[in-house]
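Below is the structure I would like to discuss, written out as structure tokens.
Shown here: the complex without one of its protein chains, the others still in place.
The first chain written gets the first letter, and so on, giving A and B; residue counts start at 1 in each chain.
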Amino acid sequence: MKKQKKKIIYFFYYVAAVILAIFAIGPLVWMVDTSFKTNSEVLSYPPSWGTINALPSRSLTADIIKTRAGQSSNPSALSLEALLGSLSTAQTTTLASPDTIAIHVLGASGYRGTGTMPRRGILIISLINNEGDLASYPTKFSTSDFNKVVNQISSISPLSTDVEQSISNLSQYISDPQEYILNFYDAFLYGPNPIFSRINFISNLLNVNGSSFQDQLAIFKKGIGPLTGIELKEISKILENALNLTTNSNAKTEISKYINDIKLYLDFDQFYEAQKQTKFDQPIELAFILKSNQLKIVKAPSVVESAYTSGDQIYITFKNTSFVWFLNDSVSVKANYNFWEVLANFFDNYVSAWNSAPFGIYYFNSIFVAVATTVLNIIFDVMMAFAFSKLTFPGRDKIFIAIIATMMIPYQVLLVADYLIIHSFGWINSYYALIIPWSATAFVIFLMRQSFNSIPNDLYDAAKIDGASSWRFLWTIAVPLSMPVIITGALLTFLGSWNSFLWVLIMTDTANMRTLPVGLQNFIINSGAIFNQLMAAATFTMIPVVIAFLFFQKYFVSGFFRSGIK
Amino acid sequence: MKNKLIVLISVALMMIFLALPVLAQPVVVTFWEGMGAKLGTTLQTITDLFNKQNPDIQVNLVYLGSGNEVDSKLLTALAANTLPTMAQVKGPWASMLVSKEVVAPLYKFSNFTEVASSIYPPLLVSGTFNGNIYTLPFNRDIFDLFLRPQIFEQAGLPYPKTMDEMAQDAKLLTVVQNGKTVRYGLGFRTTYRQFTAVAYQFGGSYISPDGKITINSPQNVAALTYLVNLVKAGYAYGKFGYFDNELTTSSVAMLLGGSAELTYDLSDIAGQSDGLVMVPIPSDVTFKPMLHGQNIAIFNTATEAQQQAAWKYLQFLLSPAIQLYWAVQTGYIPVNKQVANLPDWKNFVAQNQNGVGAIMVGLDQSADYAPNLPWWTNAREAIRTAFENAIHLTMTPQEALDWAQQQAEQAYASYNAK
Partner (left out) sequence: MNKKRNYIIGYLYLIPALVIFILFTYWPAIYSFYLSFFNTTTSTGHAIFVGLSNYAYLFRTGQLPYAFLTAFEYSLVRFIFAFVISIALFAWVESRGKYLLKNAIPLIIIPVLAISLVYPALSFWGGNTYMIFLWVLFGILSFYFAKNIAFLKLHMTLFLLSILGFYIVAFYIGNRMDLYTLFFDIAQNNSFVMSIWNTFYFVIIDVPLTIGISLAAGLLMKNLPFFKAFFRTAFFAPYVASIVAVSLLWLWLFNYHYGIFNFMLSWFGIPPINWLNSAALTMPTVAILSIWEYFGYYGLIFLSGLQNIDQEYYEAAEIEGANSFQRFVYITWPLLSPITFFVMVVSLINAFQVFTQVYVLYNQMPGPYANSGLTMVFYIYNTFYNEQQMGLASAAAYILLGIIMVLTLIQFRTTEKRVEYNI
């Protein structure tokens, strides 16, 4: 009966302990979890534990670059020397050849370190047409067909002024069909101010006077990207209806202009699509090459000649075909990784965090400074505590209280004066500045004094009669008897030194004198923090102290007990 | 006699040989900066190039954390007279350093007028004290409006150009589901800068041309009322903290912010097909975009040689090519006027799908976030508190700004009295 009751009580104890433990280490577990995530996963909602970094494959969102401007290499991907080089010759950066397609991987390396496209593994790139099949390209391009369609569309009239302007601009490219096609789509759909951009085109239509189709058209204003072929056909139908109903002659000519605009585009688009006869027989598989911009072609259709990457773009060069044939297509990019690559992905944040600041030096400094501070602390604190506990001299207790009172001083105000003193010693930017000022701690002295108080005075008197000096008594009897307190004090001072930040920042000027908390600061920037790398760095900063605690925790607990606060 | 001569000559030779390595040693320039992460590596790359091109100068970067730590460090160094050769400083904050006469006036350096004239004039204001230029702009950005283009496309709305349009868009883009707002039209931080950025667009200012404090001017009150009304109506969301991912997860459609935040926000939407676009801040009366960011000061506590070397380095930093690289990599304004005409910059803007070009719009009409007054920190705190109180509806806009005006006048009076 009684045992049963006890069991129930223990059950509640464990429930309470588990709740407290979750409260205590939950955030830390989350911290470690975050340290493995990619940028875009860090702030995902609802929060999830997993990360695609642990998966052997992932799909990346990507776009085909559809304009000429986007084709040339992006200045943000250039090195400083390359940029300076290109400036000194007063040339723009070289344009990619028209044979090359550029794919912008949206999940690629961002500004905050590595992004969601690690530069390893195999990329499987499929160009996909409107129907969801692999895309096609022409093998036999007939110039006469091209001339025919150009003639056909230039005979359409009347046209709205924008379109008229564009068509006359295009006439300069008649000798170069590829350029013509590229600039045609630039003008109508994909350029900076395209004719069929939703808001402009529909707004223009809505401004046409005395017609009754406004309500039907307004919905086309809402949508993503420029108007599609299907939508244009629908608009054209609505307009034709309106043309029949309208009596106003002014409106009639206006509407017919727009109908012709659409017809012109649709005619050309039909010609363009009809040219593509050969379908890709397989996706393009590319592999990253270490420390190189070139991509290795693993498996690809014969038209693919070579591939390279620059910044967040992938360039694929074709033989016998051109990128202009893929303007209306979309792209899907999938990345596959082998076991080692998954491992590398998984620890990516740790590697980038470690490399983003001289963490090796920081680590050494942190350990050296913390150990030295701790050792000095133990020597000085033990001496002082012993004097307060076992020796008699005038003003002993007053000095003790004065030492304890230092715990109450907010140290932020002492910084400037401390800096002045340390400067006058010539210690700025040296280990002395990090170690000496912290080599005596009031709280530890207090603990040790309590501990020494619990050693019977008789023992001390007996030792004195035996001829032992107070110094010898201290180190051979008192200190071994108070070992747990000393370990406790050591752990506390070690922790204090390990986590100190502002002090280190102000007292040192160079990276080789700085410690880990300063390194952590590197991931906090004006507009926020690089969470995943910060958490990775925080994790590897914390590990030594946690290990130290695991080793010494037994002493640590009995340390306070021995200090005999009673 | 002969012996003496030999001794003399050998002593002289020895001295020359001893002195040679000393002479050949490069001049060391220490630069205290607060550029973390990518900004830091970019600055390091630039500095490495400079050191390579100038073997007689060695510039050492000292990273000091990205918050107020640089200020703390400068203050302690000032007390101990251990200032570096040069440092990044906030314009108004530096007025104290200038009043202690430790900042080298830049007009004393050669080429100064040439360098100064290559920079957009409004950017020079925060470095000007008593008519002389003491600091030059370096990492400066401008307040813009960030928005999610797809949200606008889905709603069929063009990007706002005036404050009324922005209010209208905020209303149309707010989404309420089951009585809970899942998307606010507009987000802004309740900081001094955000209010100032909006107030400027209403024609507001804090100090009138004749030197009077005009915190509670009708324009400023109008700006505050505008924001408060949007919050009251539930179309806008104001909070003090960073908008970590509200914009990138589309729970606000528009966000006011500094242009340098673009690069940071972009990495959050990595992998999403919808982009992020930066447009110039809408304006009602006069388009006056607000600048913020930091300047660089050279201290005259350094030796003359060091100051000259620092000046050379500063010129290098502000040269068009370096400014181009800096701007492209970090999203800060290229402070040098020539950058806008470089083909690489044009190319960069043309390719950029995030409206990076907006950072160069209206630079000639722009104004700094704070007047260059040593006591302004107090007024600034008061304005921030007033802004917060108004947004949280504990005071009306007029009351709040009246209160801030009174606080600022007190701060001014106590500064002059002492």
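Things worth noting here:
Just so we're on the same page, a contact is a pair of C-beta atoms (placed from the backbone, for glycine too) under 8 Å apart; a residue touches a chain by one contact, two chains touch by 3 or more.
Keep in mind the model is a prediction, meaning the values are calculated, not measured.
One of B:162, B:205 or B:251 touches the chain omitted from the figure, and that residue is B:251.
One of A:303, A:399 or A:468 touches the chain omitted from the figure, and that residue is A:399.
Mapped onto chain B, the interface with the missing chain covers residues 67-68, 71-72, 75, 93, 96, 99-101, 190-191, 239-242, 244-246, 249, 251, 374-375, 377-378, 381, 385, 388-389, 391-392, 394, 407, 414-416, 418. One chain of the complex is left out; on chain A, the residues touching it are 9-10, 13-14, 16-17, 20-21, 23-25, 27-28, 30-31, 34, 43, 45-47, 379-381, 383-384, 386-387, 391-394, 396, 399-401, 403-410, 412-414, 416-418, 420-421, 436-437, 439-440, 442-443, 445, 453, 470, 495, 499, 501, 516-517, 520-521, 524, 529, 531, 534-535, 537-538, 541-542, 545-546, 549-550, 553, 556-566.
Just so it is clear, only the chains that are shown with their structure count from here on.
The distance from the centre of chain A to the centre of chain B, with each centre set as the mean of the Cα atoms, comes to 23 Å. Note for the complex: chain B touches chain A at residues 30, 36-41, 45-46, 49, 60, 62-67, 69, 72-73, 75-77, 79-80, 82, 84, 150, 153-158, 242, 244-245, 248-249, 257-258, 260-261, 263-273, 320-321, 324-325, 328-329, 331, 342-345, 347-348, 350-351.
Those residues of chain A lying in contact with chain B across their complex are 38-40, 42-43, 45, 60-61, 63, 69-70, 72, 74-76, 80-81, 83-84, 86-87, 91-93, 106-108, 110-113, 115-116, 192, 198-199, 202, 218, 221-225, 356, 415-416, 419-420, 423-424, 428, 502, 505-506, 509-511, 518, 521-528, 530.
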